[in-house]
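One protein chain omitted, others in place.
Here is chain A:
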Amino acid sequence: AAVPSQVVPGADPSARQLCFAWGPAEVLVCETLFGRRSESPSRGEGGPGRALLPGTLIAYVAGTGEGGPSSSRLFVVRKDQDIYIQTLRKLFNESHGIFIGLQRSEEELAGKSRKAQLVQVSKNYRSVIRACMEDMHQAAILTRDPALHSQYSTQVSILSAMELIWNLCEILFVEAAAAGPLLLRLLDWVRLHVCDVDNIVHEVLSSENPSKHELFWNVVDVFVLQGRMDEARHLLSKEASANPTSVNMYKILDDLMKKMPVPSLGNTQTLTEMELKWQHWHEECQRYLQDGTFASNSHMESICKILLGDEDAILEKKDLMTTWYHFLVTRLLYSHPTVKPMELRMDLFLGGESSPEPLDTILMAAFEFEMHQVIKECSIALSNWWFVAHLTDLLDHCKLLQSHNLYFGSNMREFLLLEYASGLFSHHSLWQLGVDYFDHCPEYGRVYLELHIERIPLNTEQKALKVLRICEQRQMHEQVRSICKIMAMKALRNNRLGSALSWSIRAKDAAFATLISDRFLKDYCESGCFSDLDLIDNLGPSMLLSDRLTFLGKYREFHRLYGEKRFSEAAKLLLMLMTAHIAPCSFWMTLLTDALPLLEQKEVIFSAEQTYELMRCLEDLTAGKSDKQKFQDDDVEIMKVEMLRLALARNLARVIVKEGTLEGS
């Protein structure tokens, strides 16, 4: 499995028993007191057996301060360190756009145009890496802090290696250039990335008289080794004009270089044609070398040998190539120009004499077409998931990875995207990018998103709204409920009943709406007036969310009608609240008390039938109470009931008279 071994600096299991707690993107490592020896002699392990991979892990010692030897320490171990590098945020954000574009891109596009599209995507990714590298380079130059400088410089070299690998993968896998054009692409790749000799070239070319410069022939060699024939010939022509005696020799070499067959990018010539031409040219070079044409000038003789693909002659220029992959490409150019991608491996090990660095291993794996090996090695060597996640996704879109399934469910593409997106979610600000990555993981993306999104701290309503929008768009009802509930609880704690109610209405959380309605009603009972009228008067259809909320809305309506002196409507509503059992029983006494002023009005408001109903309500209320409760009722309560009975009786009397009069007339 592609899991790098990781060392947490400072955590020593030989001295302390450690315990672990696994989070979605972080691991807590904690020193415990369990099984501690009184003395813990160092067992002298000879230092860390394995060097910490550059930046694979970052560990923070939290909480304990200076402590002492006896205090326990807590380490927070993050999986993806690079997520926290400020200058890389540009990489994450810009590549996010490219990633989304790729997922949305037309799969239906046929062969060639689809390939062109994928190559363009690959180039876009690379240009983002390069732009980031440029920024980092500038930052390294501008900073005065040596620690920062070295940190930036390290990042520049990591980014540069990433771009080198990506570019090679683009040539070999994404573009999968055919024989011929493949070599041209590889030459471009070498020119772009082997920059060590650029300084010499610049120095010689900008000198007053290049042909007299001591490094003149080195530069000619560099051009030849990189297949830059026109530039080599241009330089040679300067030297030729300075040496009239050997002008003929220069002319022959120039002619050979001019005639060298170059694979064409278009399909204008077949491979056989090219091979025939090559054979012919090769024989011509061979002839000149054997008849000693260049014997008097060792520089030119060695160039001629290089043209012939002489391995020793090429190896002699090792210092000018600096890397084995330059050597590999040069050798291919002069000994095997029509190489097919699959044949590359035969020539590989000739150059691989240096001890392999991770970068070498990765490039070798690429040259061997071991795509999975490339991804695995990159996962180990690089301090981020960005690279492997995006590269694997691109290769997957090229339909190159389909056969490969991991033994634990999802495929490699998804596995790496999940890792990367989890890293984004551990960041206080980049979490928003992670959402889209999870969206494009068909198997586990949803579950990951659900787990991560609930852990986003919601410090403002605006942020909550953004998180809520993400959940609502994906029908994540459980998370929507939980976010609204958190916000409603917060609002409630802050005594913002209106906001709290809004949040529970949004979550369609009936229980919470009931709770808040009760708070409103309690406040009313205590203070005698409603707070937040602007909200309660405006409930609209959301009033139906919970019975209590309905009651609150209707009860407030009663007060409004009463305030507007629309007494009979108010009376009807009040009675309905009880008879239709909208009002909770605990509130009936309050409602009946509210009826008192209506009963005392000069004009009769309650009809006989309504009065009977009111009486029944009152009797139900008092009858429902046990004797014990009755005993506990205070005098005020008893007096209230008595007053109500009196008022009801009086009203009944008045209404009988009135209704009798009406009937009689």
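Operating definition for what follows: a residue touches a chain if its C-beta (ideal position, glycine included) is under 8 Å from a C-beta of that chain, and two chains touch if they have at least 3 such contacts; residues count from 1.
Operating definition for what follows: contacts and distances are computed from a predicted model.
Missing chain's UniProt protein name, "NUP43 protein", "Arp2/3 complex 34 kDa subunit", "Adaptor related protein complex 2 subunit mu 1" or "Eukaryotic translation initiation factor 3 subunit F"?
Choosing among "NUP43 protein", "Arp2/3 complex 34 kDa subunit", "Adaptor related protein complex 2 subunit mu 1" or "Eukaryotic translation initiation factor 3 subunit F", the correct UniProt name is "NUP43 protein".
Of the residues listed, A:Gln155, A:Thr361, A:Ser542 or A:Asn651, which one is in contact with the missing chain?
The one listed residue touching the chain not shown is A:Ser542.
Can you tell me which of A:Ser14, A:Gln279, A:Thr322 or A:Asn494 touches the chain that was removed from the display?
A:Asn494
Based on the whole complex, identify which of A:Asn199, A:Gln290 or A:Gln462 touches the chain you can't see.
A:Gln462
When the complex is taken as a whole, what residues of chain A touch the one chain not shown?
86-87, 89-90, 93-94, 96-97, 100-101, 428-429, 432-433, 436, 459-463, 465-466, 469, 473, 494-499, 502, 505, 531-535, 538-542
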